[in-house]
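With one protein chain withheld, the remaining protein chains of the complex are depicted in position.
Letters A, B, C and D mark the chains in the order given here, with residues in each chain numbered from 1 onward.
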Amino acid sequence: MTKIMEVEDLEVVYGVIKALQGISFYIDEGEIVTIIGANGAGKSSTLRAISGMVRPSSGKVRFKNKDITNSPSHLIARQGLSHVPEGRGMLTKLTVEENLILATYNRKDHAKVKEDMEEVYKQFPRLSERKKQASGNLSGGEQQMLAIGRALMTGADTLLLDEPSMGLAPLIVKEIFEVIKRLNQAGKTILLVEQNAMTALNTAHRAYILENGAVLKSGLAADLISDPEVKAAYLGGH
Amino acid sequence: MELLEIKELNHMFGGLKAISSLNINVKPKMIYGVIGANGAGKTTLFNLITGIYQPTAGQIFLDGTSLVGKQSYEISRLGVARTFQNLRLFNDLTVVENIQVGQIHRRRLGKHKTKDLSVKIESLIKLFGLDVRAEEKAGNLPYGMQRKLEIARALATEPKLLLLDEPAAGMNPKEVQGLVGLIKEVKRQYSDITIVLIEHQMKLVEGLCDYATVMNFGQVIANGTVEEIQNNPVVIKAYLGEAEVG
Amino acid sequence: MGLFMQTTVNGILIGGIFITIAVGFSISYGVMHIVDFAVGEWIMLGAFTAFWLNQYTKIDPLLLIPFIALFFALVGYLFQPIIQKVVNIKHRSAAMMALAFTFGLSTLLRGSALTLWGFNNRNLVTMLSEMNVNLFGITVPAIRAAATVFSIFVTAAFAFFLYRTKTGITIRAAAEDKTVAGLMGIDGHRISRLVYAIYVGLTAMSGVFIGSIFSVFPDMGLRYTAFAFFVVVAGGMGSFSGAIVAGLLLGLISSFVSVYVGGAYVFLILFFILYLILVFLPKGILGKGW
Amino acid sequence: MFKKLSIMRGLALLAISGLFLSLVGCGSASTGAGSGASTEARDYYKVGVITSLSGAEVYGGNVTKYGYELWADAVNKKGGIKVGDKSYQVKLIYADDQSDPTAGANAAERLITSEKVDFILGPYTSGVTKAVAPILDKYKVPMITGSAESPTIWTQKFAYTFGTIPAADLTANSPLDTLAKLPNPPKTVAVLGVNDAFSKAVAEAFKASAEKKGMKVVKYDVVPAGTDFTPLISAIKQLNPDVLAVGGHETEHMQVIKGSKSLGFMPKAFVMHYGITTPDFIKNTGKDGDYVYGAAVWTPDLKLKDDLFGTVQDYVKASKEKFNAVPDYTQAGCSATGEAFSAALAKIGAKPPLSEQQREQLVKALEQIDIQTFYGPIKFATDGNWYHDNVGLKALTIQMLNGDQLVVGPNDMKAKDPVYPVPAFNAR
Partner (left out) sequence: MSISKSFSPVKLIILFLSMVVLCCLPFVVSSFVLRIATGIMMWIGLALSWNMLGGYMGYISFGHGASFGLGAYIAGMLMTQLHLPFFVSLLIAGILTYIFAALVGYPTLRLSGSYFAIGTWAFAEMMRQLVLVLTITGGPEGLRLPPMLNDNFFYFVMFGLALLVFMVAYLFFEHSDFGLKVKAVREEETAARTLGLNTTWVKNQVFALSSMFAGIIGGAFAYWITFIHPDSVLGPLIADQMVIMVLLGGIGTLFGPVIGAIVLYVGNQYMLVMWGQSSAYLIILGLAICLVILFLPEGLMSLLRILRGRRRGIIKRLLPGMKKSNI
């Protein structure tokens, strides 16, 4: 397996707040890696720094053997790395279809685009039913599906998913995570950020536990599930 | 007699129910925790108590006085103070000035002499360890200090009820520990005060709170002492997620 | 009844011209969040360019419209980075600084025009200037009818562009959330430049019609800035249908007030209505603004 | 990044401070020279000119400037103003009032106290004139304006302010009077006016004179500057009046003609006032501007003459040569202001620079003069509602044809019979 992404000593500072204190990790091609941790642990900041939404104050991000640190987000997106932001980043005034078309803005492989579009509608039949609806009118779960579908439409092979379970009912969460698994089986590499630790660990191959902007622990997801420290980080030690 | 009594509170955003049929009772002098994941409706609850939003239905009483329909500043004058999850300091004002703003309406009531008030500011600043940077602009303080300043500013209004919205967000373990000590010290010095704090980290709640409520999707899913809650299966499920997927 | 119909038609024809301006202004506000005080000056420059080109080439100003639109789009495209720099300034009220900047720009452009071209009124004669059409007893000045039809046509074309083309979707996406658009591989700065270029091009183009209906002079911008603000604000910033309704409203109010209330009260009532709309319907009369 | 920013800041600082320093430097140098002149004996008259060289009224401001400049040229060519047995040249000092009364007052103060001018040639607009006049009274410096026509200037009875053009309410009734004397006089009139002091006075005078002559005023509306005229014109079209009378300036006149044509409205005559004789109006309306009636106190075809300018035709020639502009009555009125001063100065024998006492004498002399010029007689009223206004002139009715102003009334002055009703736009 080859490392598709390597992050070295990534540091992010917002004004006076140090959100990331220098974290390092890697992702192999075809993996699902999850970063779990409490609110404010620096999970979202990690994704933002990778996808160019914020400029890291130091550190390096390498993607497919290219240094993408400090590239603007639209150029990073064109490398095949797509970030589904926290809160789903809906463009509420655009219809479902327009959201999807938008994502293909930089693609020239029209035949493949068409194929991908069909694939997305196949994966998410609910989106197909609501093609012409403004995405603002979708339910939370549908919006999450659209956000993922949109990321796929950019032609990305690597997805950064920021809290896909946020604000969703358990049944829907289950559905979303099934999709994530399917996508992985279809060959996508996925970096998943979650508060919903158990679900995330059950889905991922490997995991990193973040606390206060630093990696607390890492390892195979299966090993971490039973780790008391993980439980402690969430529920308090007993 | 409850200090804060919330009855059948409902709040809608557009067509979405952010809070539904919420009931919470807080006894005086308690430290009370409201726990829940992101999007569970905790901040909305605070916004409803402090009059930033008006509830769609339901009642909120402070010491028997209804808060529904009152403006934020009126509620503050009745003795409710709060902090914000995403810090809302007066960034261009100094630390002292930030706290002074908190004192203003007290001063207007004429109950205090200016001298007493500046003594109070001094003790607050000392308590929160802000004395070395008292004349600095709030926006230039390090993050942890900004969090503390917000609490100090809220305390300056001399509230009966202090609402803390994720006071530990973004702090490192050492800072969190300091914060816990600080809140305990506040409770010791202001013995009459009642504190309600929003938190999603059990850790903090565990060390501080007498009693807690867990929220999920705008509803209360559990009530009780911290220990009861930690062992409540519904809470564990909501917190750690489904044990099995697929 | 004849007068009523005539007044209605007049109103529609007055307001029609401003729809194009409002649409361009709205979309540029939507993407860049800048209220442009220089909107009237772009109108003035468009009118003057048409006048001078007509003087030297003898080509009818109406035929020059595509060229003027393209030329000013280029001007806007080249100028936008400077405005972007102002917006990016780290300042408590960056949007207000941008507002003041466009105010400075408008003073600069007006001053330059006055210095270069003097104070005289100029007449922009087109092939339609002399004509009028009589429909069921209602006289329709040909140039105004052409301006309104053209305006509706341009607005429709622009709407098609925004809603039916990939680039259009991109612009709407950037207007709603530049960060998310960036994650889709869209360069926000490029879109801002493009949108500003379109806005300047559309506005300068409308200047040709306004210049030929009224007259061309360096100070003309001030007045049309007021009208543009009315239409944009009343329609709700960023709303297409709002802009159209507000444009027609502007025309109908001016027309009916002049005829039935008295010409002296036109501006008084227009500004009063604008103020009321702002205070009570800040999202515009259709409630569709950003 | 930061370094780059500070370099840009430095540049901006240099640019801005350089700008203002140079301004302050130049400015203080010029005022320095001015204040030094107080005791200096000079052998020329320093003449202040306050007029609108920028702002909304810049067009008219320049017309007055042409007039004043032609007078200065003519006088200096002759060696200057002859006082006693010596002639003194004149030198014009301009001050821009920006079409704004406040700036006008500042300009007057500067001309008097810094430049120490002997007398002043006045502003284009009535508003500025009213703001300047009290300052002249304070410093006892006489001024003649060759332009401002609002009747409200003269009711204030300013001691040091004179005017060569009769107030609008004295002149504006002439076209309708002329039309009323025709065998088939108009029966209905619509009156439009713009809401500025001069235009409103004209509109009021049109209305009053129409009513006095028994015509029916079917519509009377005074609108703010910048209003679109089409709705009003279409409303008037429905009323179908014989005459549309408009009080305004050249911009509005052009728009009324343009709007009427595009709406297919053709009354039997258009009546206007100042502005239709300007090159802008003539050039921009072309044939459509023909046959418009107007009021004037002077036209380039009058058979008048004086010693300074020669005949009216000589004056027109001089204006065409220097400014490529056919003069109108405002320009001529401005040129004539200087002649009034020359005559008064000669009479009291005051050499430059003038003392305060001499300036007081000058005002007395101005009140007494009664001269004939290429512009017509100049004699200022000394009491009544037109105090210090030149009431010696007779209002003429003119009708435009091919850019020429043909005098069509009153009967004893007319060069041609008035055309009424006028041919339609498309029949010319």
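Following the convention adopted for this analysis, a residue touches a chain if its C-beta (ideal position, glycine included) is under 8 Å from a C-beta of that chain, and two chains touch if they have at least 3 such contacts.
Here the structure is a predicted model, which means the values were calculated and not measured.
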Neighbouring displayed chains - absent chain, whole complex: B, C, D
Candidates D:I135, D:A172, D:I282 or D:V297 - the one touching the absent chain: D:I135
Contact with the hidden chain (one of B:S20, B:S76, B:T194 or B:T213): B:S76
Which residue of D:E109, D:E367 or D:D404 touches the chain not shown here: D:E109
Chain not shown: contacting residue from D:G48, D:G67, D:G80 or D:P101: D:P101
Residues from chain C at the interface with the omitted partner, ascending: 35, 82, 85-86, 89, 91-93, 95-97, 99-101, 103-112, 114-115, 226, 229, 233, 264-265, 267-268, 271-272, 274-275, 278-280, 282
Residues in chain D touching the chain absent from view: 6, 8-9, 11-13, 15-16, 19-20, 23-24, 26-27, 30-31, 35, 53-54, 56, 58, 94-96, 98, 100-103, 105-106, 109-110, 112-114, 127, 130-131, 134-135, 137-138, 150, 152, 156, 195-197, 199-200, 224
Hidden partner chain, residues of chain B it touches: 50-52, 71-73, 75-77, 80-82, 84, 88-93, 96-97, 100-102, 104-108, 153-154, 156-157
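Methods note: only the chains that are shown with their structure count from here on.
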Set of chains whose contacts include both chain D and chain A: C
Farthest-lying chain, centroid of Cα atoms versus that of chain C: B
A-C or C-D - the one linked by more C-beta pairs in contact: C-D
Chain occupying the most central position, where position means C-alpha average: C
Distance from chain D to chain C - Cα centre to Cα centre, in angstrom: 36
Whole-Å gap between the CA centroids of chain A and chain C: 42
Separation of chain B from chain C, taking each centre as the mean of its C-alpha atoms, in whole Å: 49
Touch-based graph of the chains, sorted into line, ring, star, complete or other: line
Listing of all chain pairs that touch each other, if any do: A-B, A-C, C-D
Chain A partner contacts - residues on chain B that touch it in the complex: 37-39, 139-143, 146, 166, 168-173, 200-203, 205-206, 217, 226, 230, 236, 239-246
List of chain C residues in touch with chain A within their complex: 166, 169-170, 172-173, 176-177, 179-188
Complex interface listing, chain D residues touching chain C: 54, 56, 58-59, 62, 192, 195, 221-224, 226-228, 230-232, 234-235, 237-238, 250-251, 254-255, 258-259, 261-265, 280, 283-285
